[in-house]
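Notes for the one structure printed next.
Missing here is one protein chain; the remaining ones are kept as they sit in the complex.
Naming follows writing order (A, B and C), and every chain is counted from residue 1.
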Amino acid sequence: MAMNGVLRPGHAALRVLDLKESMHFYGNVLGLQETGRDKQGRVYYKAWDERDHNSLVIRQADRAGIDFFAFKVDSPKTLEKLDSDLRAYGVPTERIPEGEMLETGPRVRFQIPSGHLIELYAQKTDVGNGMPYVNPEAWTPAAEKGIAPTRMDHCLLYGPDIEKVQKLFEEVLGFYLVEHIVLEDGRTDLAIWLSSSIKAHDIAFVRHPEPGKLHHVSFLLDSWEKVLRAADLMSMNRVSIDIGPTRHGVTRGTTIYAFDPSGNRFETFCGGYQTYPDCQPIKWTMDEVGAGVFYHERKLNERFLAVVT
Amino acid sequence: MAMNGVLRPGHAALRVLDLKESMHFYGNVLGLQETGRDKQGRVYYKAWDERDHNSLVIRQADRAGIDFFAFKVDSPKTLEKLDSDLRAYGVPTERIPEGEMLETGPRVRFQIPSGHLIELYAQKTDVGNGMPYVNPEAWTPAAEKGIAPTRMDHCLLYGPDIEKVQKLFEEVLGFYLVEHIVLEDGRTDLAIWLSSSIKAHDIAFVRHPEPGKLHHVSFLLDSWEKVLRAADLMSMNRVSIDIGPTRHGVTRGTTIYAFDPSGNRFETFCGGYQTYPDCQPIKWTMDEVGAGVFYHERKLNERFLAVVT
Amino acid sequence: MAMNGVLRPGHAALRVLDLKESMHFYGNVLGLQETGRDKQGRVYYKAWDERDHNSLVIRQADRAGIDFFAFKVDSPKTLEKLDSDLRAYGVPTERIPEGEMLETGPRVRFQIPSGHLIELYAQKTDVGNGMPYVNPEAWTPAAEKGIAPTRMDHCLLYGPDIEKVQKLFEEVLGFYLVEHIVLEDGRTDLAIWLSSSIKAHDIAFVRHPEPGKLHHVSFLLDSWEKVLRAADLMSMNRVSIDIGPTRHGVTRGTTIYAFDPSGNRFETFCGGYQTYPDCQPIKWTMDEVGAGVFYHERKLNERFLAVVT
Partner (left out) sequence: MAMNGVLRPGHAALRVLDLKESMHFYGNVLGLQETGRDKQGRVYYKAWDERDHNSLVIRQADRAGIDFFAFKVDSPKTLEKLDSDLRAYGVPTERIPEGEMLETGPRVRFQIPSGHLIELYAQKTDVGNGMPYVNPEAWTPAAEKGIAPTRMDHCLLYGPDIEKVQKLFEEVLGFYLVEHIVLEDGRTDLAIWLSSSIKAHDIAFVRHPEPGKLHHVSFLLDSWEKVLRAADLMSMNRVSIDIGPTRHGVTRGTTIYAFDPSGNRFETFCGGYQTYPDCQPIKWTMDEVGAGVFYHERKLNERFLAVVT
């Protein structure tokens, strides 16, 4: 968690084209646990080892994409402070009342220069991970239903003005830059990976003319063998794989990119080194960007830059 | 890192009985990288993926054990503040000047109620992990010399008054309790696992009558397969294994406990779940303590409680 | 398979003390698939990736242990030839009629000098592994129920006169010696590992005064990570673990030894090198026998030699 009280990615809200088909995908194939449905028709999910009520919310819409992405903060007091800090920084904020999302406290919502809606909140009901808080087992059978990631880990968003986004995340939210890809001019970043913790990324951005686009939401797996199992399950379930299993140069994590039934890209991810704010950022130049993104292939595929929702 | 600026375990200083034999062990068998020797005769090591100059220091002495354990903080300003906070809390501090340890800035040293010396510091020279900060490869051949952990991860210390230790770490240093073992009285903790980050532990304590004792220093591995490789290398090198490969119930990490040539226990550790300060601590009761410590065996071995240095 | 037509371990018939409890263990914990029950009250199991109808049969009895262990041969013609060869070698054989075991053809049964009953048979109904023979997936959800080994792999039997057993397996059945432990006299084998294939063992024997004893039946796992998963499931289900996860020096396989509810030892095993009849056998001497049996511990535990059923 960042030193200003931002804990972690809390929830992602996605638009899907067919709710029923998507519920099959997120519940049975990706293997998230459905934790509720609200009056708006949204369906709520959590990964098995998360304790808070939800980390992914889907709703039916005419086009795919992301509605908003949220971070949990450590207390209502921090929420108030960050709301105030954001406004002082010149970022208008909106207050979403408690209960607008199931089991979730009040949220502070704001738009960042890349066109995305980001939220902060301090409260979400602890529903546990299926094991008691006294003398738990190491895992539960629920950990083996579908791909079954342990957590929603991060997202990668596409939009303009990512240098302004970086400044906002660093100066107000306490994130720090872990890696970046620099364009041929040697000054402008094509992509930035930001952490609010010791993870190699909690959120990342790629410069893109169209605002508010989603590249992927990422889900955490425990091992490279579980990445293989995920790929097998994707094949069995005819999930469209973009690339993988492979490794990223950036973060060194192992990965599969694939698409949900609406075309939203998701990632099943493992590893990534531990990092800290005192670590010098790692820089990738355009002549080696291929190795940075896909370490084994050492070249980008067209889809990585072009296909977003 | 904690919200008050404590980043991570920075260095452990161990006493060994025979320096030459220990240098073979730490350099060739455990596979740390020697980074220097000082006028006092101390030898400095870092794990291959650490960037700071050192994380383990050994010196020859008549009896094994730990001299001190340190945490890096994010800035000199934080160091000053925490020094002041410690004194305000009633903990006398000592200032060790820059350079007393190689490539290390000024340190604030203090004794905690369990009898151990803890240090804080803000500066240690970045010597890199053997890969450039521009377009690095995913790892280096150095990552395969000996057991070759990626990082020094945490330590477990034995001593009295651990409830006072917990209070100090929480209230001054910003750590939080992740798991604990409660004695039969239902109130007194036998053991506590504390985090200053999202790791399941950055330091841990077991209640013990004799102050200042070391249970183990732990080194991080990337995978369960590397835990197997570590056990194989221990066997090849006739390292005395205490227990493992196995899994802990506490933290769920996979592990081997073994002894350096002087009898200091060390751990090669992988995994452990991600945790945050808003997570309810997990409690172990004495009837299930065996499963908490050694998940597969479900019982403690005598050595776990009795053998410390 | 051996050059004389002996294919592989086909079935093991075990005695259990409580059938219901054992059915829970073999079906739900070990995760074998129940394929039938016969009029004698025996229950039949196969591992998920085996195609033949059964590989383990259990019956209720007053004491635990093994009734018989069988090898499948490649044809009825080979069965007749080996029956004839056995009798020519001086080994009386008994013919068990087709159907005495479910879905199993006629069996040739004989007693070996260690006191065990061994069977040969040529026919067992192909019930498949749950996937079609045309365009199958890589695995099925059934591969994740309980520990879920892929195959029954081998057994280790205790009894006298193992040099005579070795001669019989080599000269009549076409097995070859892969590894052996030699007693202090430098001539007498304490233990022998025999292969009829390229596996490091299809059957093994330890010299023991009491005839006809079972040390363990072994089940095959795909990876060291599945060995960890097996240990976790044993802990969750309070299975009594003898030792492991660890590695054998002999065969280099990774392993857990544990006990079924009746005290019959079983093994979940992964790996072991590929070997061939032209490979020189590997010899272990008594001063290093510990490393041969348990590579990480480098010493035998008492149970390994003493506890058999």
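Everything below uses one rule, namely that a contact is a pair of C-beta atoms (placed from the backbone, for glycine too) under 8 Å apart; a residue touches a chain by one contact, two chains touch by 3 or more.
Treat the numbers as computed from the prediction; the structure is a model and nothing was measured.
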Contact set of the excluded chain (shown chains only): A, B, C
Candidate in contact with the missing chain, chosen from A:A191, A:A231 or A:V293: A:A231
Candidate in contact with the missing chain, chosen from C:R151, C:H201, C:H215 or C:R229: C:R151
Listed residues C:H24, C:R51 or C:R87, member touching the removed chain: C:R51
Subunit C, residues in touch with the chain not shown (by the definition above): 1-5, 7-8, 49, 51, 72, 74, 126, 133-139, 150-151, 197-199, 220, 222-224, 247, 249, 252, 271, 273-274, 276-285, 288, 291-292, 295
Positions on subunit A contacted by the hidden chain, ascending: 224-225, 228, 231-232, 234-235, 238, 241, 244-247, 254, 291, 295-298
Residues of subunit B (touch criterion as defined above) contacting the omitted chain: 137-139, 144, 223, 225, 232, 235-236
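Assume only the chains that are shown with their structure count from here on.
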Interface composition of copies subunit B and subunit C: same or different, split at half: same
Intercentroid distance (Cα basis), subunit C paired with subunit A, Å: 48
Junction residues of subunit A - those touching two or more other chains: 137-139, 223
